[in-house]
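Just passing along the structure, written as structure tokens.
All protein chains but one are shown at their positions in the complex.
This part shows chain A:
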Amino acid sequence: MTRRIGNGCALNVRGFEAHAAVFQKARDAAVRGSSGMIRGTVAIAVEDLRKVYHVREGGSWRGRTREITALDGISFSVAAGEIAGFIGPNGAGKSTAIKILSGILRPTSGIVRVGDLVPWQDRRAHVARIGVVFGQRTQLWWDLSVAEGLGLLRDIYGVDPERFARNRARLTEALDLGGIMDQSVRQLSLGQRMRAEIAAALLHDPEVLILDEPTIGLDAPSKLAVRAFVRDLRRERGTTVLLTTHDMHDIEALAERVIVIGHGRILTDSPFQDLRATTLSERILEADFVTEPPVLDLPHGATETMRDGRSVTITFDPRLVPAQVLVAQLSAVPGLDDLRIGRPAIEEIITRFYADHAT
């Protein structure tokens, strides 16, 4: 019932904007929305989602219960075939949202549709169509080998033998599982286990893949392998991916769209490049000198942020001081050896963003 309702970008209803619009209204808006883009179908639609936990305090049975609002009315949608990154500091409500979308948790109020199903109401039908990886938990069975675990999942999801053989072969190759198929899961390294976990989540060709911190604790090559796999998956199979992570490089490598969540609300929902541009437009210039650097007379908009031996780090706003002006000025300084200009690390962008919205 929610199929074919315009493209994803037009549906980026921000959390702090009018929630009054019911699902139907969001749908109309989407159809009327920006033209010229391909019309996808909406895989995930969330409208004014709230979740209040009742936490007992004091330990004993006389303890009072306190209400904690984990989600305070969030709305967003993800188009079919889109990769959306879901980020926010610890305790922001990401996991709660992920659990509701997975059908594990019942929200206090709000509308959620994944495909045409309400996750917590049509639990069994819903979970048959999604794949989920929780990076901090294992879905394979410790006492079984990877192959046995995949066989059990085949029976759970009722994957027919031919499709199972095909998918298993494909995933074994793409995730390099050949050498570990007959090892029991308890013997796997974290990187090996995570690759097996991802295979386990995809055996039944889910339409939506939910990855909750899939690269946590992985080494660099494993992270790259996971990212490459997810990119290929989206490209080749059109799988919709919802990703949460604390590793901003995951977001940079994968997500076209970033939904930043904080205090149970959506702080921003925009393409990653926009987030970068609006939050932190600063550039960083590093200058090395052959001898002890002289005192620099910098123009307005540029400040010296660090001095270490023979190198100086300068932070500048390119809107006030164009890079070429600064470079020209520094080139005139005697003893200059080398110059490098870069953008701040993505962690800094996000840290700055959280700080700006920490109210």
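Observations on the structure shown:
Keep in mind that, in the parts below, a contact is a pair of C-beta atoms (placed from the backbone, for glycine too) under 8 Å apart; a residue touches a chain by one contact, two chains touch by 3 or more; residues count from 1.
Note that in this section contacts and distances are computed from a predicted model.
For the chain that is left out, the UniProt protein name among "Pyruvate formate-lyase-activating enzyme", "NADH-quinone oxidoreductase subunit F", "ABC transporter permease" or "Protein-methionine-sulfoxide reductase catalytic subunit MsrP" is "ABC transporter permease".
From the options A:43, A:87, A:114 or A:127, the residue with contact to the unseen chain in the full assembly is A:127. Check A:111, A:152 or A:284 against the missing chain and you find that the one touching it is A:152. Against the chain not displayed here, chain A makes contact via residues 53, 90, 95, 99, 102-106, 123-125, 127-128, 130, 132, 134-139, 141-144, 148, 151-152, 155-158, 212-213.
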